[in-house]
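Heads up, one of the protein chains got dropped from this complex, but the rest are sitting where they should.
Moving on to chain A:
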């Protein structure tokens, strides 16, 4: 007596079958959808406020691109992403990544996945991709709604960059897309941190909160001049470097540096999560 069915699918097909299931689970969950809706509301509200106050509210405040929104709807995307970066996006990432393993542990589903069996490395990978997909969905929902609301309220035109130069609408849109992609990639380090916390506990809320706290503490440390030596390595230090894409000649060194720091956080916390999860006793 042995397996009734021979392996019916290739390893890759088998991987994607579980990955699809995971994406449906993450993106179909009501709590997560509400989060995405919340993020999507930011550009809408911001756009409406700017539309009715016509510039005066934010004129002269904050980074230059905030003041440009009323002149060009494309800037609503950038302004919205900027507003969400300090807290709303870290919160979203914390919820998605902190829940990854701890959520399954607390529901009692982890032991059943592992006895199916799903290899622990494979499961961690599937969970990481699920959390990253949610991070991408979060940034994308801000961007898409920002673009639509911006276009509807202010129209889209050739883009006047921060340096004062003007580029065509197509080139400007590409730069805004680059900003959004950079912000998305800037969040990967935090996803890895959350994933690691998620392997430490059976209490998802604990892992979520710890992840958000890491982002906030990193932001606080970044403002303390005495710690300037460690600033470049901080998780959040390079988040605002997306502004490089709004200069006529982006400094690719700055952009590359920001991405390298994220890659380092991903490597370190990915490895920690892996070594923890592949050796831990599952008693949940």
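Throughout what follows, contacts are C-beta pairs under 8 Å (C-beta built on N, C-alpha and C of every residue); 3 or more make two chains touch, one makes a residue touch a chain; residues count from 1.
The rule is simple: contacts and distances are computed from a predicted model.
**Student:** According to its UniProt entry, is the unseen chain "ATP-binding cassette domain-containing protein", "Formate hydrogenlyase subunit 5", "Cytochrome d ubiquinol oxidase subunit I" or "Phenolic acid decarboxylase"?
**Tutor:** Hidden chain, UniProt protein name: "ATP-binding cassette domain-containing protein".
**Student:** Quick one: which of A:117, A:155 or A:170 touches the chain that's been left out?
**Tutor:** The missing chain is touched by A:117.
**Student:** Which parts of chain A are in contact with the chain that was left out?
**Tutor:** Against the missing chain, chain A presents residues 1-5, 7-9, 11, 14, 17-18, 20-21, 25, 29-30, 107-119, 279, 281-283.
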